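Just one protein chain is left out here, and the rest sit where they should.
We call the chains A and B, going by the order they appear; numbering starts again at 1 in every chain.
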Amino acid sequence: MPKKDTPVKKVVIYSLVIFIAIYSFFPIYWMFISSCRSYRALFSSTSLIPGPFSLKSYENLLGMTKYLINFKNSLWVAFVTTGITLICSILMSYVVTRYRMRGKQFILHSMLFIYMFPPLLLAVPLYFIFTKLRLTDTLWGLIISHTTITLPLGVWLLWGFFKAMPFELEEAAMVDGASRIKAFFWVVLPLSLPGILTVSIFSFLLSWTDYTFGLIILSSDIQKTLPIGLATMLGAGDLNWGEIMAGAFLISVPLLIMLVFLSKYFVKGLTAGAIKG
Amino acid sequence: MKRKDRHIIIPFLTPGVLITFFFIVVPFFMAIRLGFYHMESYISPPKFVGFANYIQIFHESSFWNALKNGFVYGFISIALQVSIGIGIALILNETFKGKSFIRGLTLLPYILPTVVVALTWQWMLDGSIGVITHAVNKLGLGKVNWLETPTLAMFTVIMVSVWTWTPFVTTCFLAALQTIPLDLMDAAKVDGTTSWQRFFYITLPILKPILVIIILLRGIWMFNKFDIIWIMTKGGPLGATEHLPILTYQKAFQTYDIGGGTAVATISFVILFIIVFIYLKIFPIEG
Partner (left out) sequence: MKKKDGRNKHKGVTRRKFLKMAGAAGATLMVSAPFVHTSEKITLRVISQEPDPGTIKVLESNFAEWENKTGVKVLLDTVPGGEVFPKLTASMKAGNPYHLGNELFIGNINIMAANGWIVPITDIIKKIGVDDFGPDILFPMKGEYWWYPYDYNFAYWFYRTDIFKKKGLKEPKTWEDFLNCAKACTADNMFGLGLGIGNGQWVDWLNVGFMWADGVKLFDNKWNVIFDSPQMKPKVVKFLNFFKELYKYMPPGMTQLVWADHVKLVVSERVAMNPYSGRMIEHIETYAPHLADKVGAFLYPSSDGSRFAVGHGYDGWFVVKTNYTEEAKKLLHWLVTDKLIDFYATLPIHYQPTRMSIYNDPRWKALPRVKKYANVVETTKNFLTRKDIVIDCVDIQGPEIDPRPGKITRKFILPTMFQNLLLKNMAPEECVKIAADQIREVIKEG
């Protein structure tokens, strides 16, 4: 039986925990109250208490900029990237774990190798290729570039996952007369839902939050995704910190929601690479 | 590969392999190749110049400055992320109310988009009206110009990076800590060991494999990180926070020295590769 913690220790622990909580959460809190603070107060007061309350920043942001278009672009790119990543990585990982084949270790090691590439190393020739294919300043170009990052990650995550899944389950289905492919679709896939969910979350996250590729590949205002749109608002003159914080908060909302409901998948994904690797 | 399985294996592998080949492998070799050419724009014909780009780069002080900055940024960021990450993990491993809620909360910095983190911190550190500047001033440390001077800018950028990515370390360590058998810890406590002794002789050795991997992954990541520094300082002031990725971007997309940009990126990759190689020789990953 573990020894009971002394009162002193308890106080120490709780204070540290509270400190950690504030340390992690304060910037988001500040972002939020800045976004709904009235103009004059925004530049003169550093009060930690919310208010004076005003939604003008959100109004300006949505009315005067292409924010909603940026939002739509980001959503589209993230969904398609996730879709493509899932299809490719599920299929690849499955085959790599289930079959004995040459080049198995090669594929896995090359995924780590690819992870070492500076994204900018790939970005220059990708841009060059896109110029030839007339994909610069398009969302499809961006989707492809995101996939170069999410695909290795997806393969890596799912490899560990499939490896841990016992082959007996498929065997049982095949003994019952199902073909390999049927077994794959009806037995393996449903059971891999947690792994699929984890890869989806990380793909979505990587695509939704990407700045580097967006900066390089996109240039027209109408094509921009949220991170680029928001960053350019800072320089492009007449918008103020209030609008920028409003924009920042809106970008974060889907992620905050995901964190609340799906945090265990985040944890799974983060640890999968590290522990099972 | 068994013959009858071919009809599954090949179609299953094809989409992933195609994308990997065309958009990762081919560009990789193309990038290395471009380093030996001189190009005025992405639509003009390339001119072969051999090692001229590389020689030019090694003569530029901006390259060595960027290299130094990359190492400074990388090493200090990782060191802080690992130490703070372990510290937080140890605390979060204790029992207290609301444990899972707090654990989710500490993940927050990691999932926020870099652009949100950069802009929010810039706002909080604003020289005039930033809430942190204000608080620091109130504490009697005067008005700090966080992004104004060369040294402070690097410091600030490191601090923000640490805030953002430490949760990755924390989460991994927490998961690993939970694999330490409880009886082992209890037995040690009964034997009258101090917390420090338990940490160094039980916890740390068990965590070593994870630690090795985390340092490797974080190291690679931090060395290559472009967006957070770019958004906050664009490599300034006066090149104080300019590292190899930023130098690559400036060459390839601002001055259109495309050959030079890819050469810098290739050098960056080679350096990283060598470091990882040596690292894995010293700390081999089992399994």
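Rule of thumb we're sticking to: a contact is a pair of C-beta atoms (placed from the backbone, for glycine too) under 8 Å apart; a residue touches a chain by one contact, two chains touch by 3 or more.
On a predicted model such as this, the values are computed, not experimentally measured, just so you know.
**Student:** Based on the whole complex, identify which of A:135, A:188 or A:251 touches the chain you can't see.
**Tutor:** A:135
**Student:** Tell me, which residues in chain B touch the chain that this view leaves out?
**Tutor:** Output for chain B: 1, 6, 10, 14, 17-18, 21-22, 40-43, 122, 126-129, 133, 143-145, 147-150, 234, 236-238, 253-254, 256.
**Student:** Write the list of chain A residues that the hidden chain touches.
**Tutor:** 39-40, 43-44, 60, 64-65, 102, 127, 131, 133-138, 140, 219-222, 232, 235-238, 240
Just so we're on the same page, only the chains that are shown with their structure count from here on.
**Student:** Please tell me the distance, in whole Å, between the geometric centres of chain A and chain B computed from their C-alpha atoms.
**Tutor:** Once rounded, the distance between the two centres reads 16 Å.
**Student:** What part of chain B is in contact with chain A in the complex they form?
**Tutor:** Touching chain A from chain B are residues 1-2, 5, 8-9, 11-13, 15-17, 19-20, 23-24, 26-28, 30-31, 34, 42-43, 88, 91-92, 94-96, 102-121, 123-124, 126, 128-131, 134-135, 163, 167-168, 171-172, 175-176, 182, 186, 189, 210, 213-214, 217, 220, 223-224, 226-227, 230-231, 244-245, 248-249, 252-253, 258, 261-262, 265-266, 268-269, 272-273, 276, 285.
**Student:** Write out the stretch or stretches of chain A touching chain B in their complex.
**Tutor:** Residues of chain A touching chain B: 1-3, 5, 10, 13-14, 16-17, 20-21, 23-25, 27-28, 30-31, 34, 42-44, 46, 48, 84, 87-89, 91-92, 94-95, 99-102, 114-129, 131, 144-145, 147-148, 151-152, 155, 180-181, 184, 205, 208-209, 211-212, 215-216, 226-228, 230-231, 234, 241, 244-245, 248, 251-252, 255-256, 258-260, 263, 266-267, 270-271, 273-275, 277.
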